[in-house]
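A short worksheet on the structure shown next.
One protein chain omitted, others in place.
Order of writing sets the labels: A, B and C. Residues in every chain begin at 1.
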């Protein structure tokens, strides 16, 4: 079976594996205070074109979301998110486990808008007795979103402006950040993101690393004692250098964006083939996740050779699936898929 | 500098690295449901000589402690531990973060005794209005302890018996399990541990792996829905196969115990050299952590070449340090250290 | 100003005040273990026609909801509720503060249906990887609901049946229980409720008491150690007898239902007057809360003399308000309100 069901099927980019091998028996101090972590932090600061940001390397996405959000909010505050936000759906209540309500806002395309945030804040502030309700305390968006869509610069800037108006730190979940930055429909750059967000992370797990998420804190008020929060949530890796080596490699010679671009290119090939065949989509995604709607008959044929994620049952006869590419997707596998699509 | 300050200075055992390289571009399903995790679970069940135990692979120790303890306790219950227990000292309140009090019991040597547990339970049950106090709900011990000591079979059996008498699940933190099992002063085997404990973990981070702790649940009542608890605490690794590959390797050809034995052998060499020199110890440790008390003058000499952890200031003139060996400790480095000790 | 904005404007029923005065200087033991609490518990058991239920007296509604829900759920579970449920809207995230997600289900009339619960459970069980999502662990309904609607026996029995099918404890928030039991549209009795619910509470704060909610636990599995949970959530009143005296009075000579009936009668008079005048309603409520939609002009007139709660702005020209009656509502004030309505 050729697996397209997710973007974490393989291990790590060969350059990372090579460097892990080369350094394996070196002795370093623990908990992210080694030279490789320092190197990674420096490279990420440089890529963000900001010397003043704090960078922390964590292991996984749920852990990162939990740590950032619980570090940011006051106890009685909640986090605004699109209803489809990963924190609202697929983290087994990890945010609530830290005592905070996830304040979900309806969204058709996985995105929040600046005006939705404004409406939510005005609604809260105009309550008679707002203290009976959870106070919105920050905004969480995913870039790209869980359904593959992206924000463009203008949209993100508006969101950032509203957030600052209401003193709501803006947190961008970048579990698939590379695939968003390389999307043909987004014009956002990493330095721009570092200007507009108060805190965000650069996903490694789905973009070239074995695991790892690099948190970038740009808002001075959120920097203090962040390492305490990492440790409290079990996210401080003893052999932190593993994270340092991976991110240092990804941020050398622009590797992170290069391998992200590959995933986008392959996804666009698949998308084009699907469209040519008249297949419709649950969501018009310009990133590495595609959500075609197949008939049962089509799906029966394709799933003999290919593994997809079942995303949503549309009706008795049709199902939307998720097809993912990644940095690791082989062109030959994409060719086989396209060929199979053409023969449907 | 030659580093002896901890047992997580290096990467992973070369056989693990080799297998990670060999399998790097294979495609597997995520979240621990791949064939490598299944292989690891089967090998661990076999090593425990119990087919009926559940095995889960997590990333780190604090995460594992948090997940097991919060999964086990009722909300108003706390966990009994020696005051020096890792959960009481070095996890930034991760247990309290899940709502539970750590009920610390005084201990000189890092160990709990069966009678201490009995006294604590009797004290609680005899309270007038016990519901005003946290109810002891489980027992946490470390094997070996944070100060290098070990339980023998008779001690552990007594603890287990008392725990069962009071329906207190017994949880054994085995972050350094291999070093305990190989200690000359412990006669406990893995199958025996699997009989006496309700849940325990086999530490990988400090014993040959890049990272990873294998939780073994023997108590039927604790098995249900454990994967929900893992995910809720951010401990479900997307590329779970990384854990599977590591533990499958460690539990093939008895590698886990072989490399643990090496650490013990080297530690005993160092201990002997220290004793010969008349150095005293904070704790008489039969495992891979040694706690010699050096004079300032001695320390000044040694720390030109070797890195230790400062453990406790004894007086103006003396300091207890921690010297660790591990699976990765090079004989030549131990020889250099012994030589330096002899020349003090 | 005559206040109709809520049902907790006045103190307590005169019989309660009398008994508090009479017993004021008596000495009793604390924390609910006095004879008055025992008397109240016995009377409530009798009213429920079940000798085997546990009864606990708490101070307020949010505290009670938090205590019951956190006592019932496993850590990774959430509570199903209508989106308008008090726990989802007006408790400042008190449920999330205990680590649990509130799983809100859309509802037009404030009620949940048995089939909605079934759909939610089936959706969860059919997930590929349900452990990535919060597991529904209990059902919360309000009787009457926050918008004044009620369940009839057939509806509640269906809900109870589905809950038992899926092992979901059914929790009924009875903050206004008396007003539900006396509603012309509900045929449920207290003994029936005690059969269908696993745990529920009898609201005192809004029905004759100064404060207090009596939790009735019918499900054996939920009884153990409930007093620990009360104390842990700060709900164990030192002078518990205050609660005992109040509930003993309310459950003597059927006082609780008698005074509830008064509130319903007065509410129905107001409802009839509003309908006669052609006023429409946001919700067709058969209980003590009425939600008429007034024009701005009408509201301007009425609010010179009467205090209502603004509930929802309908459009530029219309607003829905809440008008409450209670056990304490004076007939003469209702007459004044009706007269004012008639003159609109």
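One rule holds for everything that comes next: a contact is a pair of C-beta atoms (placed from the backbone, for glycine too) under 8 Å apart; a residue touches a chain by one contact, two chains touch by 3 or more.
Computed from a predicted model, the values in this text were never measured in an experiment.
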Among C:143, C:228 or C:294, residue touching the chain not depicted: C:228
Selected residue (touches chain absent from view) among B:12, B:29 or B:97: B:97
Chain A residues touching the omitted chain (full complex): 31, 70-71, 74-76, 98-99, 129, 131-132, 135, 225, 227-232, 236
Residue ranges of chain B at the interface with the undisplayed chain: 75-76, 78, 89-93, 96-102, 128, 131-134, 309-310
Residue numbers in chain C that touch the chain omitted from display: 2-3, 5-6, 8-12, 14, 17, 20-21, 23-30, 59-64, 66, 91-94, 97-98, 205-206, 210-211, 228, 231-239, 242, 328
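Definition applied: only the chains that are shown with their structure count from here on.
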Inter-copy rotation, chain A to chain B, in degrees (Cα atoms; steps of 5): 180
Proportion of interface numbers common to chain B and chain C (over half same, under half different): same
Chain nearest the overall Cα centroid: A
Geometric centre distance via CA averages, chain B-chain A, whole Å: 33
Distance between the centres, which are taken as Cα means, of chain C and chain B, whole angstrom: 49
Touching two or more other chains - residue numbers and ranges from chain A: 91-93, 97-98
